[in-house]
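To start, the structure under review is shown below, and the notes come after it.
Left out: one protein chain. Kept in place: all the others.
Moving on to subunit A:
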Amino acid sequence: MFQLFENPHYQRGISLAARTVLWAFLLLGVLLTIFPFFWGALLATHDRTTMFSSAFVLTFSDQLFNNYERLIDIMPFWIGMFNSFKIALIGTLVSLLFCSMCGYALAVFKFRGKSAIFTIMICSMMLPPILTLIPYYMIVSAIGLRDTHLAVWLPFVINPFGIFLMRQYVVASIPTALLEAAKLDGASAFRTYWSIALPLLRPGLATLAIVQFVFLWNNFLQPLVILTSTDQMVITQLLRRMQGIPNTPWGAVMLGTTISIIPLICIYLVSSKQMISGLTSGAVK
């Protein structure tokens, strides 16, 4: 374990005891972080009787399949999962298109009103979403989009953070000479953007896709006020509602909660490095 201390500055002068304490501390942190997930998965195998006995249980039980049947019974679980996935996927794809278009325009073109748009974008990043929640709800109702998925993802496809990110990538990774050459060859502005700029922006698009997908998958407030029929609801909403029914079958609800976390955890385990750097890219440039 100790060969992990590759950094020579720290190897010197740290005693074995200090290292043990350090590792104990760091691993305790890991334990505290992971435990709730483990606990949720563990309770997914229990039913009410074993869960609510006051004995201290730390073992898996055998109620997984019963819980699953219960889960399917009390709510349209897979419809909820599908709705969440659909909203996150469509919202992400559209935002990749729109944010890269805006970022490209801000990076490549000179035009009147550019600095005004910049200022507005920066200000809008400071606008708390809760402030616009009521008019958002009203507009959505007024144009007849209440209880539709479109209303849930549409406002988020022009994430100003994403636009700035795209602008940075265009500036950093697309040489002006390349765009000039495309123009001389007679490519239209859109064509230049689509066939030349966009492929070069792939790493930036991947980062933005992660940020947007995670946000849209986990978003709760907008669906809560917009989606009212059970078949339209996203998974977080459906799970939350289960708190309200009498004698909540917590084993089933924990099973649902655990399954709802799994997709993101899988993506995270495969690409944790990219996800971490994407989600913190506002801070670390």
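As a convention for this text, a residue touches a chain if its C-beta (ideal position, glycine included) is under 8 Å from a C-beta of that chain, and two chains touch if they have at least 3 such contacts; residues count from 1.
FYI, contacts and distances are computed from a predicted model.
Participant: Can you pick, from "Thioredoxin", "Sugar ABC transporter permease", "Extracellular solute-binding protein" or "Cytochrome C nitrite reductase", the UniProt protein name of the chain not displayed?
Facilitator: Result for the unshown chain: "Sugar ABC transporter permease".
Participant: Give me the subunit A residues in contact with the hidden chain, please.
Facilitator: 3-7, 9-10, 22, 25-26, 29-30, 32-34, 36-37, 39-40, 43, 51-54, 56, 97-98, 101-102, 104-106, 109, 111, 114, 117, 120, 124, 126-139, 141-142, 154-155, 157-158, 163, 189-190, 193, 214, 217-218, 220-221, 224-225, 236-237, 239-240, 243-244, 250, 253-254, 257, 260-261, 264-265, 268, 272-273, 275-276, 279-280, 282-284
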